[in-house]
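Written below as structure tokens is the structure these notes are about.
With one protein chain held back, the other chains of the complex are shown just where they sit.
Entry: subunit A
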Amino acid sequence: MLIKVPKTSAAKENQITDESVYHRRRDIIKSMGFVGASSLLSSTSAQASFFGNDDKPFKTQALDYAPDAKQVSTKLTPEEKIITHNNFYEFGTGKSDPVENAQQFKVNPWLLSVEGLAENPFSLDYDDLFKQFPLEERIYRLRCVEAWSMVVPWIGFSLAALIKKAKPLSSAKYVAFETLYDPKQMPGQKNRFAGGGIDYPYVEGLRIDEAVHPLTLLSVGLYGKTLPPQNGAPIRLVVPWKYGFKSIKSITRIRLTDKRPPTSWNRLAPNEYGFYANVNPSVDHPRWSQASERRISGASLFSRNRIDTQMFNGYEEVAPLYDGMNLRKNF
């Protein structure tokens, strides 16, 4: 078996310029000129705002982190796709609603409290999110329950590290998560129809052995920078072997508990979304097939990007967590 050990000098996945971007380099520079010129205009002319959305885009910051050591052979989904195609019903149910409605979202100050059945409950403020635990890059596949997928270079730390710090009691069997509840900032929480009928705040949960699995990540960034709001700023969960809706965004509360916590999509449609929601090509969604998926890659419409869905989204190492369980019943 050939084991490739990359030189430390070798370019990492996210350092390679996407080919389509490379070919468009002149257009990009040109458009930067337009952006520059238009920003000059808008500073002198108040009417400029009349013609479009003049909301300033959310500012992300560069992060210090250890790059993903594994050489990933699959191509990353372009950053532009990752930050414009989102399911975040707090900001609207359309795929482009979050990027349009979330740019004014305030992430600093932030408070994430870790509580419940633990010896050492604690909370993290905004700066703590980036400083309490060493940050590392993890390139993960993200498989949405709607049968599309992406490859995302996340930055974050293991949920296990955070749980360890809280010193869970032996009675803690589950971990419950909660998204920020702030209808003033989140239009979907204000109006039942704008939010797709979900009872807010959005809640999710994991069994504690799933939560402390080394793959389970709390992400604070992607593509080298802090998360944009539409992707769950300032901190979100990433569970790569489960459907995307398990990876709850903009978390304010993590609670250790002895009972299985309610989860938002399961509450809304228990026959369609289970508590486990492990990626499983042989268990279809009642209304569509989960056997294959479309990988969003930024390639042409005619590129054959429909690929077979893998059990546990290809993360076979989590299989022992479910030994002896009927995964058709526990979907």
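The criterion applied here is as follows: a contact is a pair of C-beta atoms (placed from the backbone, for glycine too) under 8 Å apart; a residue touches a chain by one contact, two chains touch by 3 or more; residues count from 1.
Keep this in mind: contacts and distances are computed from a predicted model.
S.K.: Pick, from "Amino acid ABC transporter permease", "RagB/SusD family nutrient uptake outer membrane protein", "Protein-methionine-sulfoxide reductase heme-binding subunit MsrQ" or "Ubiquinone biosynthesis accessory factor UbiJ", the protein name that UniProt gives for the chain of this complex that is not shown.
M.R.: Its record in UniProt gives the absent chain the protein name "Protein-methionine-sulfoxide reductase heme-binding subunit MsrQ".
S.K.: Per the definition of touch given earlier, which of A:Pro134, A:Pro183, A:Gly197 or A:Pro270 contacts the omitted chain?
M.R.: A:Gly197
S.K.: Which of these, A:Lys59, A:Arg287 or A:Arg328, touches the one chain of the complex that we don't see?
M.R.: Residue touching the absent chain, from the options given: A:Arg287.
S.K.: In the complete complex, which positions of subunit A touch the hidden chain?
M.R.: Against the missing chain, subunit A presents residues 20, 80-82, 84-86, 89, 93, 95-96, 146, 148, 193, 196-198, 268-269, 284, 287-289, 291-292, 294, 296, 298, 300-302, 304-306.
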